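Structure in structure tokens, see below.
For this depiction, one protein chain was excluded, whereas all remaining protein chains were kept in their positions.
Order as written gives the chain letters A, B and C; numbering starts at 1 within each chain.
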Amino acid sequence: MGIRVGIVGISGFGGGEALRLIAGHPSFELVYAAGEGSAGCRLIDRYPGVPHKLAGLMIEKWDPETLPELDLLFASLPTGASAEALSRVREEVKIVDIGGDHRYVDGWTYGLADVWPDRIRGQSRVANPGCFPAATLNALAPLLAGKLIEPDNIVIDSKTGISGAGRGGGDSKFGYAESNENLQPYGLLKHVHMPEMTTTIERLSGGSASGLVFTPHLVPMTRGVLVTIYCRGNATTRQCVDAAQSFYADRPFVRVTDRPPQTKWATGSNLSFVSYAADPERRLVIAMGVVDNLGKGAAGQAVQNANLICGLSETAGLDLPPVWP
Amino acid sequence: MGIRVGIVGISGFGGGEALRLIAGHPSFELVYAAGEGSAGCRLIDRYPGVPHKLAGLMIEKWDPETLPELDLLFASLPTGASAEALSRVREEVKIVDIGGDHRYVDGWTYGLADVWPDRIRGQSRVANPGCFPAATLNALAPLLAGKLIEPDNIVIDSKTGISGAGRGGGDSKFGYAESNENLQPYGLLKHVHMPEMTTTIERLSGGSASGLVFTPHLVPMTRGVLVTIYCRGNATTRQCVDAAQSFYADRPFVRVTDRPPQTKWATGSNLSFVSYAADPERRLVIAMGVVDNLGKGAAGQAVQNANLICGLSETAGLDLPPVWP
Amino acid sequence: MGIRVGIVGISGFGGGEALRLIAGHPSFELVYAAGEGSAGCRLIDRYPGVPHKLAGLMIEKWDPETLPELDLLFASLPTGASAEALSRVREEVKIVDIGGDHRYVDGWTYGLADVWPDRIRGQSRVANPGCFPAATLNALAPLLAGKLIEPDNIVIDSKTGISGAGRGGGDSKFGYAESNENLQPYGLLKHVHMPEMTTTIERLSGGSASGLVFTPHLVPMTRGVLVTIYCRGNATTRQCVDAAQSFYADRPFVRVTDRPPQTKWATGSNLSFVSYAADPERRLVIAMGVVDNLGKGAAGQAVQNANLICGLSETAGLDLPPVWP
Partner (left out) sequence: MGIRVGIVGISGFGGGEALRLIAGHPSFELVYAAGEGSAGCRLIDRYPGVPHKLAGLMIEKWDPETLPELDLLFASLPTGASAEALSRVREEVKIVDIGGDHRYVDGWTYGLADVWPDRIRGQSRVANPGCFPAATLNALAPLLAGKLIEPDNIVIDSKTGISGAGRGGGDSKFGYAESNENLQPYGLLKHVHMPEMTTTIERLSGGSASGLVFTPHLVPMTRGVLVTIYCRGNATTRQCVDAAQSFYADRPFVRVTDRPPQTKWATGSNLSFVSYAADPERRLVIAMGVVDNLGKGAAGQAVQNANLICGLSETAGLDLPPVWP
């Protein structure tokens, strides 16, 4: 018998990707799925391609008081919807919260799995990083740890596919006809992912990051996050690449590349690509990071965190190559 | 002073395209715009690129009783929403109904402008064809008129961009992430456009069309309709092309092409492309038709109809070449 | 030590998908990769997300005379390029030809794996069906076997994503700007997939299929095939569905659905969806089929065939749920 796993938020994009990864995981057994819109359906009604073994599982209405026997719960709920509800889940159920409510909250570990796996191992409450922070912090961590850039002078220009905005309640802003062939900035100077990035940059660098600038953009594609980060420092491209290769030497999911990364390299995988271009004459360091916002940016990193807290191999169920083209 | 024009349903895709065409029309002056969602806004708040002369026009809440002085009204309302309301519009206001409520309804002329312009000239109540019928009937009319195919043995396989499903109420079915990279049939054996096609085919052929088969598909693109129509008859490709060229000899918007038409040929225009491939040995005639579902399939044909009922040149305001790429 | 596997045509879309599936296969070990454009590179230079264990494998220039020790070869070469070359591969190397040169060629088995797995088991030369035939034949087989439709009166209207046209030599016809927001029929009355469909329909039905009509369309999406097939027969929807459920009762990859299938249901998987809508009054049966053109339509079915010829579990390496959204 495997580890008994549940998913809350099964109808959303994060929950759906968690389902895909758990379905192929060698140690996890999905025994519980809950969701708003699709409660009362079987999994196969909602996901026509779900494996036969899971096809008949009924989707429940989410209620933290009436969970079945569970070892591990993945929560993928809208911001604001998980704080109270997850507090009512039994202590002995381990939780990975893919949503935003528990990042840098007391009693929860911030699950930046590629950077600090040892802090995560053995914990029972892990808050998954947001998709932008996942791409950003993996790219910056080696530079901050190596003091190659100034922590307080960082400009993050980030771009995400539209699934990053969530399945939402059918907001016509994200309707096909209006989003296709359209590119737009949003949430200028006040995005919800700012605090976790500022806090993590400060932890990694030991300095202040109050000057952080972050501008997200919505790109007409389904999946993918690319961050282009403008930093100040004297490092050369070579020094940045070397720092990153050394920092991630034994980490299975981060790839340091010589050429600028493309979002399609990561699609469907838990991989994270980082790359650098520097011009010491202008004290300029450009760091780039690519993830799949539903992979490393959500369900992929969640499974990685779950592997760590369950004492499994970190790569269990995550060794899927990306889908191309 | 030009012809005073109003648009009802200004926030939808059909209404927006009507706005674009009217803004560039030499004889029309937009004096009234009404819409649900955007009532109380100026036009420029809803359409940031609207010409300066129209920027300040306030969007009203739609009320047929309190219209300003108007010569002509374009209505682009959801199916079911215009029948009662338009009956309360003053007689002397001419109406082109882009929506579906008045097709083959007593007192209204079915505005198949490329096929029977003479029936439309001078009328004051015109029902615009749906986007699928627009593409289909233009392709079939020459074959039916020339008795080149059997009217009762026609299979229409049609494909539309997602704006053809309307701006909707934010139905997440048409959300970007779910619609992109997805192709789906819908409304099998019961689409709302069936009756107007059956009726028109019968009028054009003099025979029954009760065997009509029609299968629409939703294609991941914003604009464009392509119909691939399988007919039975003894004609050769050459005979079909000749019949169409002769049928449309003096018509400004229909183009008969030797190679299969592509939806992008029509984007942003009121053009209609028709093409044919036949195999007399198998008694097979394939007719193909392409339109922009918001052009010939909605606002373009509506302006063409308006030109006809107002006694203007049929091409006034409609001589825009398509947008490529 | 696993089964030693090679891929020829590694740079193309079919070869790339074969790589992805083989990388995750429990019994296959990739020891050889050959390709035109990328010969001399390591796999990771071409596929930045390839698993570490394969990263350093050098891509060879394709030469059938100098193959290493191999048990199994996947060939994914352009039409016309494999016939002669594969004839020079050593007898003892099993071959699955994803390309089109060996379909219904003497000495080769046509690998319609979901329909006739027993003909494939133990063979050593298998020709994979084309992507359109894969979707079409899976949808038609139960109807033909059950005599529910006339074999000689079938119209196939098919739609494929652009990867179905192959990676090509950079033909600008398939350039992004020209293909995006564009939908087009092509290859009317003479597509290269016609003969294998005609032959298979005749084998399954015992009757002539010389009247077959087939019209492919190119849809602006990367992956996915949908076929909408118009047939004549007296069956009801229920009878068709029942026939298909019974026909595929023990087959792992074919799913019979009540609602019309969507291409996204299959993306990234080896699944095949079939569905039916019939109107006995008009003697109309509409059969629909969905596959991923690179999954069941190419590399997925190729791996399934390879499993069959190697005596492995048919689903080995293929139990990946589809990627959504």
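One rule holds for everything that comes next: a residue touches a chain if its C-beta (ideal position, glycine included) is under 8 Å from a C-beta of that chain, and two chains touch if they have at least 3 such contacts.
This structure is a prediction, so every number in the text was calculated from the model and none was measured.
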Task: Pick out which of C:G40, C:G122, C:G175 or C:P280 touches the chain that's been left out of the picture.
output: C:G175
- line: Contact with the hidden chain, among C:S163, C:T200 or C:N305, goes to C:S163
- request: Against the chain that's been left off, what residues of chain B make contact? List them.
  value: 13, 16-17, 19-20, 23-24, 47-52, 163, 180-181, 222-223, 252, 255, 257, 261, 265-269, 271, 273, 319-325
- request: Would you write out the residues of chain C that touch the absent chain, in ascending order?
  value: 13, 161-163, 167-172, 174-181, 220-222
Chain A residues that touch the omitted chain in the full complex: 155, 157, 159, 161, 177-178, 180-186, 188-189, 211, 213, 215, 217, 219-224, 226, 228, 230, 260-264, 267, 277, 279, 282, 284, 286, 288, 325
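Throughout what follows, only the chains that are shown with their structure count from here on.
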Message: Based on mean C-alpha positions, I'd like to know which chain lies farthest from chain C.
response: B
Query: If you average the C-alpha positions per chain, which one ends up nearest the average over all of them?
result: C
- prompt: Which whole number of Å gives the spacing of the CA centres of chain A and chain B?
  reply: 45
Query: Between chain A and chain C, what is the separation of their C-alpha centroids in Å?
result: 34
- line: Distance between the CA centroids of chain B and chain C (whole Å) is 38
Task: Would you please write down the residue numbers of chain A that are in contact with two or more other chains?
output: 13, 163, 180-181, 222
